[in-house]
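One structure is given here, and the rest of the page talks about it.
A single protein chain has been omitted from the complex, and every remaining protein chain is retained in its original position.
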Amino acid sequence: MDYRHQLLPREKVFRDPVHNYIAVSYQVILDLIDTKEFQRLRRVKQLGVTEEVFHGAEHSRFGHSLGVYEIARRICDNFEHDYPSQTPGDGLWDDHERLVTLCAALLHDIGHGAYSHTFEHIFHTDHEAITAQILTSPTTEVNAVLKRVSPEFPQQVASVIQHTYPNPQVVQIISSQLDADRMDYLLRDAYYTGADYGRFDLTRVLRVMRPYKDGIAFDIDGMHAVEDYILSRFQMYQQVYFHPVSRAMEVILDHLLLRAKDRYDNQPVREDGFRPLLLEPFFNHDWTLADYLKLDDGVLNTYFLHWADSDDAVLSDLANRFLNRRPFKSVEYTSETEDLLTILRAKIETAGYNVKYYTATNDSYDLPYNANSRQTRKPAAEIQLMKSDGSTIELSSLSPLVAAITGRELGDQRFFFPREMLTKDAENDLFSPIYIEFQNYIHNDQLIHPQGESHDN
Amino acid sequence: MDYRHQLLPREKVFRDPVHNYIAVSYQVILDLIDTKEFQRLRRVKQLGVTEEVFHGAEHSRFGHSLGVYEIARRICDNFEHDYPSQTPGDGLWDDHERLVTLCAALLHDIGHGAYSHTFEHIFHTDHEAITAQILTSPTTEVNAVLKRVSPEFPQQVASVIQHTYPNPQVVQIISSQLDADRMDYLLRDAYYTGADYGRFDLTRVLRVMRPYKDGIAFDIDGMHAVEDYILSRFQMYQQVYFHPVSRAMEVILDHLLLRAKDRYDNQPVREDGFRPLLLEPFFNHDWTLADYLKLDDGVLNTYFLHWADSDDAVLSDLANRFLNRRPFKSVEYTSETEDLLTILRAKIETAGYNVKYYTATNDSYDLPYNANSRQTRKPAAEIQLMKSDGSTIELSSLSPLVAAITGRELGDQRFFFPREMLTKDAENDLFSPIYIEFQNYIHNDQLIHPQGESHDN
Amino acid sequence: MDYRHQLLPREKVFRDPVHNYIAVSYQVILDLIDTKEFQRLRRVKQLGVTEEVFHGAEHSRFGHSLGVYEIARRICDNFEHDYPSQTPGDGLWDDHERLVTLCAALLHDIGHGAYSHTFEHIFHTDHEAITAQILTSPTTEVNAVLKRVSPEFPQQVASVIQHTYPNPQVVQIISSQLDADRMDYLLRDAYYTGADYGRFDLTRVLRVMRPYKDGIAFDIDGMHAVEDYILSRFQMYQQVYFHPVSRAMEVILDHLLLRAKDRYDNQPVREDGFRPLLLEPFFNHDWTLADYLKLDDGVLNTYFLHWADSDDAVLSDLANRFLNRRPFKSVEYTSETEDLLTILRAKIETAGYNVKYYTATNDSYDLPYNANSRQTRKPAAEIQLMKSDGSTIELSSLSPLVAAITGRELGDQRFFFPREMLTKDAENDLFSPIYIEFQNYIHNDQLIHPQGESHDN
Partner (left out) sequence: MDYRHQLLPREKVFRDPVHNYIAVSYQVILDLIDTKEFQRLRRVKQLGVTEEVFHGAEHSRFGHSLGVYEIARRICDNFEHDYPSQTPGDGLWDDHERLVTLCAALLHDIGHGAYSHTFEHIFHTDHEAITAQILTSPTTEVNAVLKRVSPEFPQQVASVIQHTYPNPQVVQIISSQLDADRMDYLLRDAYYTGADYGRFDLTRVLRVMRPYKDGIAFDIDGMHAVEDYILSRFQMYQQVYFHPVSRAMEVILDHLLLRAKDRYDNQPVREDGFRPLLLEPFFNHDWTLADYLKLDDGVLNTYFLHWADSDDAVLSDLANRFLNRRPFKSVEYTSETEDLLTILRAKIETAGYNVKYYTATNDSYDLPYNANSRQTRKPAAEIQLMKSDGSTIELSSLSPLVAAITGRELGDQRFFFPREMLTKDAENDLFSPIYIEFQNYIHNDQLIHPQGESHDN
């Protein structure tokens, strides 16, 4: 039989704690799941360092990818049942789009690597480009499976993920304000962190979702369910994805990789028998897709374990801080207090720390992190509600709650530094006076101009 | 202040998806959580290869250890509130035992390593002995924290875990048929796998739990809640812990490590720059506690990634099967059909497989796996129900359901072999006739004497 | 369009706490829900007096009836999708049976009245006969809707509920060991009582359910899910449906109605302006279907409120005990101690109580209660598991747990009496010595032969 339409002898299900069951009936989908590139996702955590704050959140991108597939599958089922296209161009659902939709849903994150955003920051990789490469390169098992559908199928699936596929409905199922990706990660991250904020009524949202000529809209009757999803997402960002301690661990990770790279640039050969073989292509700026696909969380952590015993004191210290969870402390600052950072950095330097590796600033809206990157890489489609006469109205014009968080820059700017600067009872410590001066700049988790500050300068 | 009694300025909580919050008020407990040995548990999965079947079950021993602590804490709270000892020896709860109980609960699994049971099988390590060592060796951070309580405190905590502590109540909170360890792992594994079978009414069980002179008993009013716990545990073993595919992945892992060890014994030096440095002490039968504490799931997987490219075909093949989830197939056999295994092995050998590495038998009651070892390493205490007059009666004498599964050997014996032996449409395959003969021995997932079997011999 | 096939312009859903949403697409089903006979079910509680023990269980038969419909609907969907009949008699699912199945599911309980089993006990009504009457009598709105489908449709639906419909699959969806009725009430009663015991994996059970020539079977792969359902049901009976206090309230209700009837027989006319108009046809043994359909929980409770002020001391006292939740106490007895009941009754009589109205015995297996009646009114079909070759095997032969509770008489025999007999500190009470003697017969919730008993005789 035509591979494209080949069904399994019996529908196969995966037990999933979020969706209960994930149902697969196409042979193509099962074959994709069985590829080594997809199985690799088991070894890449969905939320990176977030588990250092929410210890339950140890789930990988494997389950998330299955979940996105499952939501896309349910959307296709609903669309085919309720809105089947009768004639081309009628703005309804053409079920010939199902397989490309399901494959794109399943594979949308396949290019993600270990600690994805931080790694990209240091090594200038690009998980979206790599996703496309995995789909279209003849070296991968994924490509081999997709090609069996048709020669152009790999590129078609890639184009959905890259938002260039001609059918906007297919693209928006995978990438929009309210897409299968976001719906799954909110529910899944909420489930694994234990933070209920991410819950929303998936069944209801799927029920009011509908295709139309410009993509996907939502019945106006379902306005409150959609609003609740937006609020849940907002709350997850505020409380989970942008958690200050999680960002502090991210900073340490970033600086650890930076230090390793700086050091490798200066002294590539080690004498002690240890070489970070799998990272070397990246240190050397000369890596292939095969090199990339060998990396996962465990590989990086293994190198961190070695570095923790390094004779490079900074490398060793940062590796230990990362592995043993010793986050930096941080303080919020504003444009009024930003100038004080220079003073603080000077004190930290005086206390013996290299500020390149031991301080950082970041704000939670351009964090090198999965949360915000999600915001930027998606089409900026607004959510359209459809009235009974078929006209649409944008969500925030109806919902005061959504309006309240639309177009606002949320989050904060924080300055990160070693927790030792806050050591209180450092009586016998050489640097005790510096610590005390330092602490004068912090009040109620805020950077402040201390009283008598001028004397400090 | 006395470190033993030192409380945090404010109770600290960890968000936990199973228990909602885990509350820490002792400085000692927080310091133990912050040790590197305890943080290492984040990198060791609770259920090993089970995630290959239940993909949601990616949780580590870190969260489980916190969960056991939390349940123990609630038990202490209840006991102190409802059954405080008035005079020594009155069989009630002496709250001076609280800290040793909490520490033992928190640390009971700290000696577990990566893929614990399989690793022990190949390298003859012993996670229980290592747990004691971590507590009592002056080289660990855990020991340093415990010693601050008192010089003998490390050994006291160890003795609880080893069941030699004099107070049977403390021992049974940590280790008995219905202890904090089992209660947490059932709930937690059920939550992460998505298999509801493990749920039981924790609040109710804790409420009817009570100390008495011989340890822990349960109010007879709570019989049904206790019965439900026993049934839940039984169901989790049958459906999750002993899942045939999970055991098949365990077999591959076991044989992969065995092959690596065999090969290292023959040819320790590699030419390609890669050395499994962190495993070498174990290959050499000369390892220290420090060596052991460097191992985690990611380290082993990193070596597997290297071995997947090895020029040793068996090593490479097994590593790929493990990493990319290619489980062996298996068939159930009985004492009547056990003699057929010789024939099957011969056919597998003929088809080109080394049966040492490509076949295995195991039964689900002595599986080298966390499930069963749990059954054997615990004190075999029965569950006692207490009547209103203080007399006790053993659970299975009241519950026909518990009686039905008491003292029975449950589970099955299975023979594992490469899935290729079941290839159906191997028309052009050289070994096609062998496969067909092989398959004649299998019917309905059972090993059978095929019709015309004598001719096969 | 043909009414039988008429679909709603858009599928309508009912928010349901157990099934999330209940989906209706047929006009017939919506019209049935809108009938006055069906709406009446809102005023009849599902579990009668159970709410006196589990206060959350205040749900009515309305939600349960919708829930049974919803489960039946999902079964039909699965069957139509996975097992569509190709040729008549092939043992697969003929979707022409869908509407009769859904209607029978929705209406199976429509003949239930207020406090159904107790009411039947006193007034000799029969809710199953009344169900059939409501379907087939030209006086009802339900009949009018059903007749619009076809003249014989009302009788067809009734025959499904009466187990005489020719297609065994349809009958067993509604009535069998594992039918839509039982599945819904277990989940629903568990949800509303808060007793988790009733939970089981509905999705999984529905997934392994399949039609075959003799009715409904279950894939052998799903054995554990089916087993878990059986255990859940067993636990709900033991812990919820047969709760001794619930049975004690049932006894009071029974005796209250009995007293009212006895009194009406002797003195039908009241002088005070109050007449239980809606009950009078039942007192007079001359009632119609219309009379029956006017009764609901609120009507009976309203009469109880009046009787609570009656000048008949027994009637007034029993009404107050019922309305204000003053259950009788009870004690378990066995065949060895049954003879003591005569002595106890004598003491209760001496203490001033009419034993006809103030004592009772019942056992939890022939309790005049919804639990057991369910066991008896269903076809005694065993649960068949289907192997891959299509042969079947009965569940209890595979499951030791199910075998443990198969064919056993579970439950207990209890003797009920006024709680005043247990008054401890009745120093100034005339009957104090009697109470003390009475209490000598009770130890640990059991009836016993007291020491020195012979002297009491």
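Note that the chains take the letters A, B and C in the order they are written out, and that residue 1 is the start of every chain.
Everything that follows uses one rule, which is that a residue touches a chain if its C-beta (ideal position, glycine included) is under 8 Å from a C-beta of that chain, and two chains touch if they have at least 3 such contacts.
Worth saying up front: this structure is predicted, and the values here are computed from it rather than measured.
Counting contacts over the entire complex, the absent chain touches A, B, C.
The missing chain, though absent from the display, is touched by one residue of C:E70, C:E120, C:D296 or C:D412; that residue is C:D296. In the complete assembly, the contact with the undisplayed chain comes from A:Q239, out of A:Q239, A:T361, A:T423 or A:N440.
Subunit B meets the missing chain through residues 11, 13, 20-21, 82, 203-204, 207. Against the chain not displayed here, subunit A makes contact via residues 196-197, 199-201, 224, 227-228, 231, 234-235, 238-239, 387-389, 400-401, 403-405, 408, 444. For subunit C, the residues in touch with the chain missing from this view are 14-18, 20, 34-36, 39-40, 42-43, 51, 54-56, 58-60, 62-63, 66, 191-195, 273-275, 277-278, 294, 296-299, 301-302, 305-306, 320, 323-325.
Following the convention adopted for this analysis, only the chains that are shown with their structure count from here on.
With respect to subunit C, maximal separation of chain centres occurs for A (centres as means of Cα atoms).
One simple way to say how far apart two chains are is to compare their mean CA positions; for subunit B and subunit C this gives 44 Å. Averaging C-alpha coordinates per chain places the centre of subunit A 31 Å away from that of subunit B. In this assembly, the C-alpha centroid of subunit A lies 52 Å from the C-alpha centroid of subunit C. Counting partners per residue, subunit B has no residue that reaches two or more other chains.
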